[in-house]
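Of the protein chains in this complex, all but one are displayed in their positions.
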Amino acid sequence: MRWHQTQLRLKPRSRGFHLVTQEIVSALPELGSFKIGMAHLFIQHTSASLAINENADPDVRGDMERWFNHAVPENARYFEHTTEGPDDMPAHLKATLVGAAVTIPIRDGRLALGTWQGVYLWEHRLTSHRRRVLVTIQG
Amino acid sequence: MRWHQTQLRLKPRSRGFHLVTQEIVSALPELGSFKIGMAHLFIQHTSASLAINENADPDVRGDMERWFNHAVPENARYFEHTTEGPDDMPAHLKATLVGAAVTIPIRDGRLALGTWQGVYLWEHRLTSHRRRVLVTIQG
Partner (left out) sequence: MRWHQTQLRLKPRSRGFHLVTQEIVSALPELGSFKIGMAHLFIQHTSASLAINENADPDVRGDMERWFNHAVPENARYFEHTTEGPDDMPAHLKATLVGAAVTIPIRDGRLALGTWQGVYLWEHRLTSHRRRVLVTIQG
């Protein structure tokens, strides 16, 4: 049984869904030495999310962003938390809907994602940020 | 500290929410030997989800499906990812909203679910599939 914990800083990205599987795996050479285990990726922010979804067609990520922007509109008449900009309260709502963490099983030194699965960073703010992800691996 | 990892293939099911607690527990006789631990269930697909919710009344599962179909409609005018059928992009959205994994504590050799909690497979596609679930137990 071993543990490995490290904080990554992801490259800043514009608002929307971004595939970051390769950026994360490249920063975790330690993965290869775990035969069976778990990888926990935790974004330390309340206006960006991590998720797992389709890794192939960029249209999927565009449609995700469009649907969520439609479902969680800016400037809803009942919003009271408006001082940090119209994209701030929708960002917190999206973060609650999608979540701050993903947990992925490790098998034979690799993330055991399905064929079509990838790790998404979803940046909710209009301004790009270098998001911090705390990675904890055990196995 | 021990680890057990195994891939299950769930029985194919029609679109909707299905209670699969018993099917999963039956496939995991190893559970009984873990006094304290964690069970991680990870569906290796982007158009089906795992969730935890009410295990008693089938009306609840029907209403879940109806609300989500209402909230994430097929053929939204702004969808661009349409080549795989009208149920495909809603499937990816539902998968992001509900998630690919559930983590359940183990206590005294059993999943420590509350009285009314069960594990749901949510099949998002119209066509049934045999979904793969990678189970990782540690304790």
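A few points about this structure:
Order of writing sets the labels: A and B. Residues in every chain begin at 1.
Heads up, the rule we're going with is that a residue touches a chain if its C-beta (ideal position, glycine included) is under 8 Å from a C-beta of that chain, and two chains touch if they have at least 3 such contacts.
Source: prediction; values computed, not measured.
One of B:10, B:24, B:43 or B:97 touches the chain omitted from the figure, and that residue is B:97.
Only one of A:19, A:36 or A:100 touches the chain withheld from this view, namely A:100. Panel shows chain A; residues 1, 3, 5, 40, 42-46, 71-72, 76, 78-81, 89, 92-93, 95-97, 99-101, 103, 132, 134, 136, 138 of it touch the chain omitted from the view. Where chain B meets the missing chain, the touching residues are 1, 36-38, 51-55, 57, 59-60, 62-64, 66-67, 70-71, 97-99, 102-105, 107, 112-117, 120, 138-139.
The definition used in the following text is that only the chains that are shown with their structure count from here on.
Taking the mean of the C-alpha atoms as each chain's centre, chain A and chain B sit 20 Å apart.
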